[in-house]
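Structure in structure tokens, see below.
Only one protein chain is missing from this complex, and each of the others stays in its spot.
Chain naming follows the written order as A and B, and within any one chain the residues start at number 1.
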Amino acid sequence: MKFTDHPLEHMLVLSAILFCAGVYTILTRKNAVSILMGVELVLNAANINFVAFSQYTRIGGIHGNVFVIFVLLLAAAEAAVALAIIIGIYQNFGRVDVDQADQMKD
Amino acid sequence: MTSSEMVVNLLFYVFAVAAVAGALGVAASRNIVRSAFALLAVLFSAAALYALMKADFIAAAQVLIYVGGILVLIIFAVMLTHRITDVNVSNESTPGPAAFCAVLCLLFALVVIILPLPQPGPNKWDAGRAPETMREGPYAFVQYQADGKTGLANGGSTFENEVVVGVTIPEDRRAGLLRIVVRAVENPGKVKESLETKKAPDATLSPEKVRLAQEEARKTVAEPKSLEFAATPEKTETTHVRLKGLREAAYDWKVKLVGAEGESPWIGPKGDPNFVVHKGVTEPIALALADPYLLAFEAVSMLLLAALVGAAFLARKEVKE
Partner (left out) sequence: MIQSSLVLMASMVQGHMESHAAPADNMKWLWLIPILPAIGFLFQVFIGTRSLPKPVISFISCGVVLVSAALSWVAFFQVKELGHAIEGSLGAWIHIMGTDGQPTGNLGVIVNHKLVVDQLTCIMILVVTNIAFFIHVYSVGYMAEEKRYARYFSYLNLFTAFMLVLVMASSLILMFVGWEGVGLCSYLLIGFWYEKKENAIAGMKAFIVNRIGDLAFTIGVLALFVAIGTKTGVWTVDFEGIKRAIHEHPQALSTGGATFIGIMMFIGATGKSAQLPLYTWLPDAMAGPTPVSALIHAATMVTAGVYMIARMNFLYVMTPTAMTVVATVGAITALFAGTIGMAQNDIKKVLAYSTVSQLGFMFMGVGVGAFAAGVFHLFTHAFFKACLFLGSGSVIHGMGHEQDIRKMGALKSKMPVTWVTFGLATLAIAGIPPFAGFFSKDEILWKTFSTHALLFPGWVLWLVGVAAALCTAFYMTRLVIKTFHGRAMWAQASSFSGGGVNLPDWMDEEEEKKREHDAGRGQDESSPAHNLPTDESVLDLGKVGKHGPSSHGPEDAHAAPHDAGHGHDAGHAAGHGHPGEPHESPTSMLVALVVLAAGSCLVGFLGMPHWWPHGDAFGKWLEPVFEGPHETKGGEPVKEKKEGHEESHGLEWGFMLLSTAVALAGIGGAVYVYSSRSGVPAKDFAEKHHELYDLVLDKYRVDELYDATVVRTLLNLNEVAGRFDNEIVDGTVNGAARCASTASKGAGYFDNEVVDAAVNASANATQAAGRKIRRLQTGNIKDYLTFALVGGLFVIAAFCLFLTWPDLYHRVFGGK
């Protein structure tokens, strides 16, 4: 049974679009949670890319899928910690506007 | 093209569009809750796409972890970081033109420039590639040089019960070649016990049916199947022989050349030319996690623990006297 009629490139283009959307979100948004959502978008795009390559070709065997599993796990961990930080920031500053958390400014 | 195939093709578009829409929603929505739900759409679409790519385990994991864990967390955070009174939680964005342009450029670079770049020459990915071969994937691509001297063979696994064997025969020996026969023999030593043999009798089934199923599974194990497949030589150097209908087992394969003058003996490649046929990615992933990625797996588990503790600590509410 054929897989699909869509070649690998279609998947890659899709992941590129998702990736760019995620980058745009990161760069543009003020709300920290929004930025986190952008990060998730990026990771997902990467995942799609990995799985596509792993499934459409056999470069590296199954390892692309395995990596996706890891990314999944780590994204979860990172999201948890980031949200905890955001909660902490909210509790301290009353808002989660990244533009105002600019103590690193020169 | 069967209707199911048409549906599958269409489904790709559907989920692709959904994912893109969701992504744009995350990027552009002014309401943070809306963007959170757009993210939900993206995640689900991604899972669907994984499933379409026959990465079943990953699809499930995606749904479980991302949607069920991370997205929920995000929505919790959204709720927690706004005053209750703010129903219309505003999610302003500073649409920096610089960022927008940069992102567009990135998209452009990725899609237009990088993607069509010619891939490097003959290698495992590229050799003898014909578009249709790609479409036929996923497959385990094995190369065999019929002169018997060298063999480029690697094993692999496929979660599709179709394996494509590529037989490369130099020009000077192709004269009078009629067909190429590939025989795939199940390797009993490597047959993994399928679930059939091990699974617990279904309580709903009658004991008879359970016994029959178990016997059939045992028979499968006991009797290694031997399948032969033939193909006419193609004009290119490499002839692809498709081995279809393979069960979930490990196979050895040999090649025979049949010519006008007679037949060559069964030639096996050097190395370990077995491949395993799987259905789905679950077993391969599990095998990979257990063997090469064991350390990483354990480390990630440690990391998860640390993240858990850290997040719990970071999000604590300070007790004010």
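The working rule: contacts are C-beta pairs under 8 Å (C-beta built on N, C-alpha and C of every residue); 3 or more make two chains touch, one makes a residue touch a chain.
None of these values were measured; they are calculated from a predicted model.
**Student:** Determine which one of A:V23, A:M37 or A:V51 touches the chain that has been left out.
**Tutor:** For the chain that is not drawn, the touching residue is A:V23.
**Student:** Among B:L24, B:A99 or B:V277, exactly one should touch the missing chain; which is it?
**Tutor:** B:A99
**Student:** Could you pull out which residues of chain B are in touch with the chain that's been left out?
**Tutor:** Counting over the whole complex, chain B touches the hidden chain at residues 94, 96, 98-99, 102-103, 105-106, 109, 113-114, 117-121, 123.
**Student:** For chain A, enumerate the residues touching the unshown chain of the complex.
**Tutor:** Interface residues of chain A facing the absent chain: 23, 26-29, 35, 98-99, 102-106.
By definition in this document, only the chains that are shown with their structure count from here on.
**Student:** Report the inter-chain centroid distance for chain A and chain B in whole angstrom, where each centroid is the mean of the CA atoms.
**Tutor:** Measuring from centre to centre gives 20 Å for this pair.
**Student:** Quick one: which bits of chain A touch chain B in the complex? Just the residue numbers, please.
**Tutor:** For this pair, the touching residues of chain A are 1-14, 16-25, 27-34, 36-38, 40-41, 44, 47-48, 51-52, 54-59, 61-63, 65-66, 68-70, 72-81, 83-88, 90-91, 95-96, 99.
**Student:** Under the stated contact criterion, what part of chain B meets chain A in this complex?
**Tutor:** Touching chain A from chain B are residues 1, 5, 8-9, 12, 16, 19-20, 23-24, 26-27, 32, 35-36, 39, 42-43, 46, 49-50, 52-55, 57-58, 61-62, 65-66, 69-70, 73-74, 76-78, 80-81, 91-96, 99-100, 102-104, 106-107, 110-111, 115, 124-125, 131, 134-141, 156-158, 160, 281, 284-285, 287-289, 292-293, 296, 300, 303-304, 306-308, 310-315, 317-318.
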